[in-house]
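Yeah, one chain of the complex is gone here, protein chain that is, but the others are all in their spots.
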Amino acid sequence: MEQIAQLLLAGTIFLSFALLGTASLSGCVRLLSFQGYCLSLLPIFIHQDGFTPRSLLLVAGMAILKGWLVPKVLLHAIREVRAVRETEPLIGYGVSLLIGLAIVVISALLAQRLPIPAGVRSGLLVPVSLATMMMGLYMTVSRLKALTQVIGYLVFENGIYLFGLLISRDMPWLLEMGVLLDVFAAVLVMGIVIHHISREFDSIHTDRLTQLKG
Amino acid sequence: MSIELFGVIVVPFLAALAALAWPDGERRPWLLPAAAAVHSLLTVRLALASSVPAPGAWLSLDALGLLLLGLSSVLFLGCSFYGVEYLRRRRDRDNRLFTACYLLMLSASSVVAASRHLGLMWVAMEATTLSAAPLIYFKRTDRSLEATWKYLIMGGVGIGLALLGTFFLALAAAGPEGGFVLQLDGLLTLGPRLATAWLKGAFILVLVGYGLKMGLAPLHSWKPDAYGEAPGMAGAALAGVVTGCSFLGLLRFYQVCLAAGQLDFAKDLLVFMGLLSLATAAVFMVSQKDFKRLLAYSSVEHMGLLVLGLGVGGGGVFAALLHFVNNGLGKGLLFLTAGNIHRAYGDKTLGRVHGALRRVPVSAALFLIGAFAITGSPPFGLFLSEFLLLKSSVSAGRWGVALSIAVFLAVIFVGMAGAALSMAQGEPPAEPLRPGHRDTWTSTVVPGAFALALLILGLHVPAWLTARLASAAALLAGAP
Partner (left out) sequence: MTALAGLLAHGAALLLLPPLLLGIIGKTKAAFGGRTGPPFLQPYHDLLKLLGKGAVYSRTTTWMFRLGPVLSLAAILVAGCVVPLAGGSALSFTGDAILFAYLLGLSRFATITAALDAGSSFEGMGASREAAFASLAEPALILVLAGLSGSSGDLSMTGMFGGAARWETASGLVMAAVGLFLVLLTENSRIPVDDPATHLELTMIHEVMVLDHGGPDLAFIQYGASVKLLLWSSLLVRLLLPDAPGAAGWAVWALGVVALAAVVGAVESTMARLKMPRVPQLLFVAICAAAFAMMFMVK
């Protein structure tokens, strides 16, 4: 069990790295979907008493949401605006990978300083979630296309979800529902916004969104 | 949960649903004042009742929550009466989503005010963030789209970080065998037993996350855009209520830090962010070319003053809470009148807008009053709270902080007053004003009321308000 959890966590990090190094938008979405499936499987493996009805339900919900629905919406948006690839990221892909590596090291160091409460198995959960969050944030700020920014934001959300797993065992239902709904709502609203941006500008380059200054 | 508390949450929510379903765009805006009036009545009843929260409850009002609830109720009431007129003038835009989201924001901010559970509070905070997006995008121009995009992506990141901070706090409260606590009473009882590393991490993350929503420098970059492009009544709600919600979120974590005895750490961070916000606002206000963006930077400044008050501690906390009320009223006054002037000129560029005192005399006069009030000129409430803030930072021995505040406030005064005077005076443009854009009774009475309230607060703070502010400050000052 623990071994599978570790593999899934490693897979999550690999996918984050792959996202940092991928130019094709649909490729990014596919990777994001894989990452969603990786994350969604974790709740049953991360805790000692994993196979509860509640965690199985969570698995199903997250797999549908993060693995299927969100990528589907994003792919739809890509088709809608006929975008193919991130043409000019602010920072090149090679350098991005190195920055990703630095992020992993930093989050490993950070995680060492934070004491993990008993009852949570994988000590890797904290560094992996911190690294995923930071890589997502980094992607959001270093890319110019609206869609890649949203993908970065979703990676960031994935990292937060991973962190939430630490406390998911004892957290009340309401919060889990809230997290799900809010992620969903955020993406939905962003999707609409992108849709409008494409209609207004004919492309979804946030680089052009520079009229407001100062 | 009392029936009134239930009401302040559910009534606006139902009204929002009704607004979505209502087919008639002409009459739909009347839902705003109707719901806001009920909300205000219930709030008054809540204020008259004792404000001791039920222990362990998820939704219950304490003195701090009451403060936010009261302010948001007043602002919403004013803005919604103004809004009926405004939305009637903007017949070209469908107001269905705008009305619904405005009401939703009121409902969500009531939940924020009443939350005793930090997870629930986060959910409500997210709801306020999301419901504000359609308000900013109301004009449907490419500029408002740009503003909405920036607001959403930055707000999303901020709210995400705040959630992470909330998780951190839950971990700080973890017992040896699990069992996480996010209920405020539970957290306060745990006090010094909270794990320090997680608690500090939580406070930093929440300061960044909710600070981003408040618009503290250097996380303010979405603010001028969003405030600049949103309609005046939305700007007032954003600057008074949404920032207030985030401020309350910050206050809750401050309370926990206080109970845990980690306040010194929190205070240093707050002073730093506060001074940085003041400095940023000063720099950008002096060279500002757009009067709505000027107001946004003024909001950055006042958010900075709020966290400075917390950071200084002692009497500064009381000052910050008083300032919180004053700033909300002042922002309401300024955004509504700025909206009037913007409409009368079809332009919001400083240097092209002159002679407003002759073109829209009442609005311009009120705007001028607001500009002087918001920069802390004597007969108004903000003078009192800013003076208290200076005094408490001096008595806390922080001379450097006090001196910096004074210098930045002076620079900001120059920027703001210069802009307001050049707008009010001079020669108005030759082309005649369209009849729909004149000052009317409905477009000026609400800002007028806000101005009057500010004046009263400057001359004499009523005893009932002082008592409630003091009991709210006591929650943040370690008094038993």
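Per-chain residue numbering starts at 1, and chain names A and B are given in the order in which the chains are listed.
The working rule: a residue touches a chain if its C-beta (ideal position, glycine included) is under 8 Å from a C-beta of that chain, and two chains touch if they have at least 3 such contacts.
Bear in mind the structure is a predicted one, so any value in this text is a computation, not a measurement.
Colleague: With touch as defined up top, name the shown chains that contact the chain not shown.
Modeller: Among the chains that are shown, those touched by the missing chain are A.
Colleague: Out of A:L65, A:L97 or A:L110, which is the one that touches the chain we can't see?
Modeller: Here the residue in touch with the unshown chain is A:L97.
Colleague: Of A:I13, A:C28, A:M62 or A:I167, which one is in contact with the hidden chain?
Modeller: Touching the chain that is not displayed is residue A:I13.
Colleague: If I consider the whole complex, including the chain that's not displayed, which of A:L74, A:I103 or A:L124 touches that chain?
Modeller: Answering carefully, the residue with contact to the hidden chain is A:L124.
Colleague: Which residues does subunit A use to touch the chain missing from this display?
Modeller: 2-4, 6-7, 10, 13-14, 17, 21, 93-94, 97, 101, 123-124
Simple rule for what comes next: only the chains that are shown with their structure count from here on.
Colleague: Quick one: subunit A and subunit B, Cα centre-to-centre, how many Å?
Modeller: 31
Colleague: Can you name the residues of subunit A that touch subunit B in the complex?
Modeller: Residue list for subunit A touching subunit B: 113-115, 117-119, 133, 137, 140, 146, 149-150, 153, 156-157, 160, 163-164, 166-167, 169-172, 174-175, 178-179, 182, 185-186, 189-190, 193, 196-197, 200-201, 206, 209-212, 214.
Colleague: Under the touch definition given earlier, write down the residues of subunit B that touch subunit A in their complex.
Modeller: 119-120, 122-123, 126, 130, 133, 137, 142-143, 145-150, 152-153, 156-157, 159-160, 163-164, 167, 170-171, 174, 176-180, 195, 197-198, 201, 224-225, 228-229, 284, 287-290, 293
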